[in-house]
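Just passing along the structure, written as structure tokens.
Only one protein chain is missing; all other protein chains are in place.
Labels for the chains are A, B, C and D, by order of writing; each one numbers its residues from 1.
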Amino acid sequence: MSPPLLRVRGLRKEFAIGGLFSGGRGKVVAVDGVSFDLDAGETLGLVGESGCGKSTTGRLILRLVEPTAGSVQLRGEELTGLKPHAMIAHRRNMQLIFQDPYSSLNPSMTVREIIGEPLQVHGIDTTPGIDGRVAELLTLVGLGPQHMRRFPHEFSGGQRQRIGIARALALEPRLIICDEPVSALDVSVQAQILNLLRRLQAQTGVGLLFISHDLMAVRYIAQRVAVMYLGRLVETAPTTTLFAAPLHPYTRALLDAVPAPEHGAAPRPLLDGELPSPLAPPTGCHFHPRCPFATARCVAEAPAMTEVSPGHGVACHHAATLPAWPGLSPALTRPPEPRLARLLARFHA
Amino acid sequence: MATALTAGTAQAPAADGRLRRVLRRLQRQPTSLVAGAVILAFIIIALAAPWVAPQDPLASSFLAVRKPPSAAHWLGTDEVGRDVFSRLVWGARTSMLAGLIPVLVALSISLPLGLLSGYAGGWIDMVLMRVVDAMLAIPFLIIAIALAAFLGPDIWNAMLAIGIAALPIFVRLARAAAMSVRAEDYVEATRSLGSSPLRIAVRHILPNMLPPLLVQTSVMAASAIIAEASLSFLGLGQQPPAPSWGSMLNAAQRHMAAAPWMAIAPGCAIFLLVISLNVLGDGLRDALDPKGR
Amino acid sequence: MRFLLFLGQRLALTVPTLLILSVLVFALQHLLPGDPALALAGEDMDPDVVAEIRHRYGFDLPIWHQYWNWLLAALQGDLGMSLRNSMSVVQLLLGKLGITLQLAVASMVLALVIGIPLGVLAAARPGSFASLAASGFALSGISVPHFWLGIMLVLAFSVNLNWFPSSGYTPFAEDPGRWAMGLVLPAFVLGTGIAGVLMRHTRSAMLQALGSDYIRTARAKGLREQRVVLKHALRNALVPVVTLGAIEFGQLLSGAVLTEQIFSIPGFGKLLVDGVLYRDYAVVQGLVLVSALLFIAASLVADILYFVINPRLRS
Amino acid sequence: MRILALLLMLCCGTAAMAQGTLRIGIGDDPDALDPTLNRAASGRQPLTAVCDKLFDVTTELKLEHQLVTAHEIAADGLSVTLKLREGVRFHDGESFDAEAVAFNLNRHLTMQGSLRRTELAALAGTEVVDAHTIRLLLKSPQAYLLLINLAERAGMMVSPKAARDAGERFALHPVCAGAFRFVERVPQGRIVVQRYDGYWNRANIHLDRVEYLPISDSTVRLAGLRSGELQIAERLSPTDLPQLRGDARVTAVATPDLGFHSIRFNMSNGPRQRIFGGDIRIRQAVELAIDRRAMVQALFEDQYTAGNQFVGPESAYYDKAHPVPARNVARARALLREAGQPNLTFTLLVPSERERQEAAQMVQAMLAEAGITMKLETQDNTSLLASSQRGQFDAVFSFWSGRPHPDGNSYSHFACAGPLNDSRYCNPELDALLTRGREATDEAERVRVYQQANALLVRNVPHVVVWHRRTFTGLSKRLAGFIPHPDSTIRLVGLRLN
Partner (left out) sequence: MSAPLLDVRGLAVGFAGEDGLVPAVQGASFALGAGACLGIVGESGSGKSVAALSVMGLLPPATARITGGSVLLDGRDLLALTPEARRQLRGGEIAMIFQEPMTSLNPAFTIGDQIAEAIRAHAPMSAAAARERAIALLRQVRIASPEKRYDEYPHRLSGGMRQRVMIAIALAGNPRLLIADEPTTALDVTVQAQIVALLRDIQRERGTAILLISHNLGLIAGLADEIAVMYAGRVLEHGPAARILAHPEHPYTIGLLGAVPRAAPGEAPLVGIEGSVPDPRHPPPGCVFQPRCPFAEARCAEAAPPLRALAPGHHAACHLAPLEPVA
């Protein structure tokens, strides 16, 4: 069996904290033993609330942040511990798409320079030349060659995100890490970008790690989902499985909190409290203070990730004994009425 | 400042999109326009001094020493009978240069240092910042006086000294600018591409450090002009008989009570130029502010 | 506790700074041309006397040796003797410190009293005549060459109008009225510049505060504008301004060089200029060291104030 | 606003009226207040108030007794016997006697860093005859020169006990036998002295207290005088004088100075001697190109005196056979052509002080008319001293404050071994003359010798004397009894404040 495109094992990152003002020194475990695989052509959704460590995980994989421990393998080759120059060869295979379409493009460079930079850095001679390749990429993401000489500030947020995607695609990478790529965009534009990513994946077979706090967007684009809470993975499963039968109480809470586009939808029971401070994470299972099913064991002992069915792992002591989950709000699962469906079809024409 | 701006356009075509926006915004501020016009007028006067000045700024007349303003001498004559107005016109050259050269000196040294310190960090940053702290603790003028005295009294030395004395502030600013640019996503983006540190520094960080420094440049030019005047006032700047506004003030001080016109004219010239630079600096700051009130 | 740790760290950082500073100053002044021994030997400049002076003050030693000697003595609190008037530098500085401090405090008070209200006014009524006038004043204060302003003021108020003493310094104990009058003009000259700086910073901090979300909240509560500006905005705007004020104060202590020169105030600035001109090494060295210490102390005070004012750091 | 102004004026006014206190604005902050260590001229003002001298000089520069009541020069000129004033006590109560004089003269000669040795160069030792008689033993017969030097700081007597106790720190609190006791000193601020009731000449002292305030800017000193803060402002600039005319409260008195301003040529000091060290015609050309009278008129309101010798034209030692030459540009050009230097170019070293800066610029303009290019190089005083001693100059614009005895204006400057002879001018004929002048006890002899010396220097042009200053002292009309002195030191005896 060939190795997966990306294999992450026991990834851990501790940040030393304490600058001038905090006095004491301490550390925050931002990512705590995260493991997963990602195959070529596959999209893995990494979801969690802000501050749970999902973005750090993405940067650890790219080694933009040095991991404290753990292993990252790209196509069977270990990346951790590689010297910077040895890392460069791998960089063309892994790219990053950012959340903020404004700060991720250098304001003093033209679109051509931005998209052409990866080609220059890696000394790639393309048949049509750099200009030709940039034009090609611009067309691929739904912009045009006429945009090459412009500066980022002349574009809207959605267009900028397309430029960012074109830059990521320039080197034909095997893996793209998308860090909340649509959360800064308007709803109508979000869908454009999600569709674009889907289309590009189908065309290029690139593997996507899709980091997001928006479960429905993840559901739309990912084949598998990993749920993160305070630095740890709490559940991973194929998307359909996860949305049909989530096993971790936190996953359920997340799904329950999705607002349904329906008037007077019945409110779901709510999760209490908020994400605890990573400076002082709760003992045992990090989720226990907010968990309606927590027991003494949850306080004392951190549950290990166990596979309950092929590809479905969950880190909960009580996963087997939880009551059944009522399912997503019907408003989210119901197909649009025929009239609406017909009208919506016009948008795809 | 206006010269610095046009120079900026020529050197950094990559930034011209933003620069044009900034210029457009500047044009909408009436105060900046007036300030720009004043500065421009001074530049023109300085460049056209031989044609603007009615008399030879060095020609002294033993018979007309310290004469009050008259039709022959619009701003009177000085301590050795030279025409104050003509000296004022020629002195504009020195003062404009005194605003420009120290800024160029400070920028050309502090940009690489600030970049190094702010981007590389680590012990280099630590050592550099201690030296900068030490220099900051010595008053600006004292460093300038000591350096100017060491280099010898000469206008170019004075400008060099002022530029060096301004270094710590500039290094700090450049460092802060480098650090804030370093935190931008596009730097991470280019890092993830595998760009070399040199490329990141030169291609991505350096061009984006410039806008915040640009504001400081105009303020610095203003202080440099005052510093030149102060050094000349202490006899360490422009050497006689060549005129500079500061040396004119120096000469005037002894005759304050009897010939106040000797001091009032150069003082007002300095004030006008410096306040214009400061106004333009404020305008630039506003124009560069992304929120753009 | 956190505060003490922070303070300790800050103090530890000043040690290398001071060392570098002392080396810088030592190098700087020994780079200056001219021979202090010649200047000290009097009009007659007897060669024997010159040699004697050189030897007596150790000018014949290698420069690193001179520095080492100075450093050893300085660590024991001895900053040497003034070449010019045989006074101990420490004593000399102590005598001046009070005077310069008085001038600095007077200027600072003036700057605060003028700068902050003007800044608040300019920010609260943007575009109004008052705001323009305040900004104009601030810009003028920053842009006018201080030595020139000083001379003009002396000319106008002392020579022609005879309202203020033109120069010199009278101790408070001797004649409080005269003391106060003597400080008015120099404090005004020094204060206007700082008032300008403070006004601009107050204005921008106020503008920033007034544009912030919590001000919108305060207005949404239906508070009177006066309360919104003076309580909610000013309180937050003062944090950076106070910090800046402390740092400006630190610079004031040694930055009054030309002003003291013009008003013949026997403070740090005048001592410094004379020290440089006469190559009075020990005085210049000690003076720069002490003013650097004061500057560092002032920025420390700024940090402490920042700590105290800002509830985010306090808890 | 008007009320405020009124209040302010009241404050100032009352403050200035302190009873019997005389406030003197002096031009510079004095250095060590110890007669042995004092260097700058500014120190003489407070020291004169605090310390009496063995001798003094009259306004005609004649020797006069102060702590000495009689003196007698031995026939061989190698010793002088001094009879000391009796009943004089130092401020600390110690009595003044021959032992004290011996102590003081010895202190001047031996104390480390003493600046009085040149002045006492002729003194070999002392011999106490009785409590109030002392004999000075001389190395060479230069008695008159020695005595006149004892009318200066070298003759100031400090309390031996205080000097022994304080050691080097004596300068911080000088104790002498003058009319005023030292009270306090704020460096660069002020020096305060208080009347000493045990003073031998108490009857002629009418002031309670004197404050010396160093104010470096003469305009500010003048402003202080006019506003009533000061009652005396020393060394006013001649350009300030027109202001005084309209002011009924103040006046100014003038005395000719003893010194001279001159442009010294580098005759043989290092590599830069080549411009002026050789052909005398080049030096003469420079001199002829300068119009001294026009300069004095334009720059100094015609208040200074154009000069060409090391004493002023009104001095007895001035050689009237060589008056100040008129300007002659044509002759200057001709001389330069003859010397093969029609386009002479040289650099004049100038201190940063304003008076000489202005004059240098005017000289520059004048020389330009004769085809001479003179560049200016400014240095601060300390640098200038070093540069001139090392010979790093073509010509230097120098100033000498002057001494009552003409030897002080000549020997150090022009004798081959003179310590101030930065030009390195050396002429055995002049050396012989100057040595004779030192030994001459007879006034007529001195006049002859120094006139000859002046004539010689005028012919050789090692320097071009440009002008002699006059000292202007600004006085409040409240002040009575002021007598200006050519050595520009203010004598407090007889002064009265109304």
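Here are some notes:
Going forward, a contact is a pair of C-beta atoms (placed from the backbone, for glycine too) under 8 Å apart; a residue touches a chain by one contact, two chains touch by 3 or more.
These figures come from a predicted structure and were not determined experimentally.
Interchain touches from the omitted chain, evaluated on the whole complex, reach A, B, C. When the whole complex is considered, the residue among A:69, A:82 or A:191 that touches the unshown chain is A:191.
Per the touch definition above, the residue from A:141, A:169, A:206 or A:254 contacting the chain not shown is A:254. Residues of subunit C that touch the chain left out of view are 126-127, 212-214, 216-225, 232, 235-236, 310-312, 315. Annotation for subunit B: contacts to the undisplayed chain at residues 24-25, 28. One chain of the complex is left out; on subunit A, the residues touching it are 49-50, 156-159, 186-195, 198, 213-217, 219-220, 243, 253-254, 256-265, 267-268, 270-271, 274-275, 328, 331-344, 346-349.
The rule we apply is simple: only the chains that are shown with their structure count from here on.
Chain centres here are means of the Cα atoms, and by that rule the chain farthest away from subunit D is A.
Taking the mean of the C-alpha atoms as each chain's centre, subunit A and subunit D sit 89 Å apart. Look at where the CA atoms of subunit B average out and do the same for subunit D: the two points lie 44 Å apart.
Put simply, the C-alpha centre of subunit C and that of subunit D have 38 angstrom between them. Contact of a single residue of subunit B with at least two other chains is seen at positions 149, 152, 234, 253, 256-257.
Listing the residues of subunit C that touch subunit D in their complex gives 32-36, 38-49, 52-53, 56, 84-87, 92, 95-96, 99, 154, 158-159, 161-171, 175, 177-178, 180-181, 261-264, 266, 270-271, 274, 277-279.
In the complex of the two chains, the subunit D residues touching subunit B come out as 217-219, 222-223, 237, 239-240, 242-243, 291, 294-295, 297-299, 352, 354-355, 357-358, 360-362, 364-365, 376-380, 383.
Subunit B meets subunit A in the complex at residues 12, 14-15, 17-18, 21, 184-186, 188-196, 199, 203-204, 207-208.
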